[in-house]
Every structure is written in C-alpha cells, then in structure tokens.
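Only a single protein chain was left out; the remaining protein chains are all shown in position.
Then we have chain A:
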Amino acid sequence: MVKFHDLNIARVKDAVAQKHTLRIACRLGYEVVAVTTVLKNGDELTAAPPPIELQLTKEEQQNFQQLSRITVVLSDKTNNSYLGNDKIKSYDILAVQPTTEKSFQVACSELNVDLITFDFSTWLGFHLKHQYVQTALRLGKYFEFTYGPAIRDTTCRRYVFQNTTDFVQRKEGQNTIISSGAEWPTDLRAPYDVANLAILFGMKEGQAKSSLTSTPRALLLKAATRRLTVKSSITIGHVTSIPEKDKWKIEGSKPPSTDAGKRQNTDDHDEPKKKKSKKLKSN
C-alpha cells in the first residue's frame, strides 16, 4: 500500500505540544512526516536536531518515519552561498520560500534546492511567471502548498483558495505536493480529506492523491541524491558502514596478497560473486 506523506509540520518550542501533533499525524494515517525548521534572514544556522522521541506502540513505530526539513526564507538581500554547506546537508529536505520576484527567479533557476514553497495565506506580492515555473520543473524541482492556514482562519482561507487555484491551473498540478504546515494538532486533517480538498483546488482525483503519496516520495529520493551523492551518480562511504548482507560486494577488492592463495582453490559457485562485484565497481 502507498504511504501518505506530510512533509511540513512546524517545529514549535513546546515539546509536549510537538509530540502531541506528531502522534496525531501518526494516528490520522500519515507514515512519513517531516518537522520543519524555518530559517529567516539573520537567524543562526544549526545542524539538524535529532528526531523527537514519541511513545508509540511497536506497530505504529514500525510504520512511522520522522524526517527533518529546513525552510530558508529568501529575500533579495539574502546571501545564498551557504545553501550547500554541511549543516544544511544534515537536514533531509531543503526548501526555500521566496518573498520577492527576483528571489523566486533565483530559486527556480540557480539554487540547488528540492522544494519551493510559498506563504499562500496572504497576498503573495509578486506574480508567479510561467517561464520561471517551467525552468524549475525542467530542473526537477518541486512546489508545495499548505492547507493549514485555510483551516485556521476564514480570511486566510480566501487567500489560500485564490493562490492555490491560480497556481494549480497554471501548472496543471504536476510536481506539486500538499502538506499541512500545522503548528497545532487541530490543523491536521486525514490524508483522504486532504485529497478531497485538493479536488476543490482544481486538481484531478489522481493528481490529488499522488500529491500526498508518490510525488513526495520522488521528492525525498531527489533530496537524497542532492545530499548524499557526487553529481547524482557516486556515493562514498566507509567500509565498516556496509551492512552484513551487502558485504559480498567488497570481497573482490581485498588486497591481492591475502586473496591470491584462496583464488586458486575457489569453487565454481564463487565465480558469479566476483563477476558481480566487478560489475558494481565499474558502475
């Protein structure tokens, strides 16, 4: 069965409330949840905090995954040079929230980010140009909108509907994820409720559901390639970090002095193993 994702739950100072929100998200049927740290201009950047301990039952624990996410608020004056550093890489997802047209253009084209998000609960202040959006889509970036503000307040709701319907119509709903942006447990809604709400925003039924399931999953894989790989093709790790079941992959790369004696005595069934490991190395 597909997993439901909610990749934007706000990090709040009150630890009890935070736990409660995450537990409610788990009960509602979300299986992958990201806790968001918002970085505004002038805030100090810290490494990703560890996942929050929740007292869940064993069964719930098995199906529940907690991730960390950072949302950087961009303005014209922001210095973007730190977006590739190690502290940022310690977060699972990197999102940016442009506040001006220029920063939106930069976020769509130049910056290496996973997700572009907006504050749809007020007037945006700039126009989302089709050309920039297309550039971002071509580069495999994702867009997000949050339904949390629509639940909180009727004035916000008007803006959320206005902005999202406009946005969805333009882009026809591709590469879009929907998340809650919840600060309190009252802002959370069950996945199927949200999918139905997305139909009201102008998405098709299939798109609405995939924006909660397969699209966020694709986003997480893209984020992993940004964080952990060199040019999206090579990963480097220490030999000791390899799990037991994958140990055979490095058997072929042992030093020749210790391996030479064994090689003469190898049985036929060892042959394919060696071939496999050679293949992997060439990849």
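Here is the rule we go by: contacts are C-beta pairs under 8 Å (C-beta built on N, C-alpha and C of every residue); 3 or more make two chains touch, one makes a residue touch a chain; residues count from 1.
To be clear about the criterion, contacts and distances are computed from a predicted model.
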Among "Dynactin subunit 4", "Vacuolar-sorting protein SNF8", "Phosphatidylinositol glycan anchor biosynthesis class U protein" or "Putative ribonuclease P protein subunit p14", the UniProt name of the subunit that does not appear here:
"Putative ribonuclease P protein subunit p14"
From the list A:3, A:89, A:157 or A:217, which touches the chain that is not on show?
A:157
Full-complex contact with the absent chain, from A:200, A:228 or A:250:
A:200
Absent chain, residues of chain A that touch it
150-152, 154, 157, 186, 189-190, 192-194, 196-197, 199-200
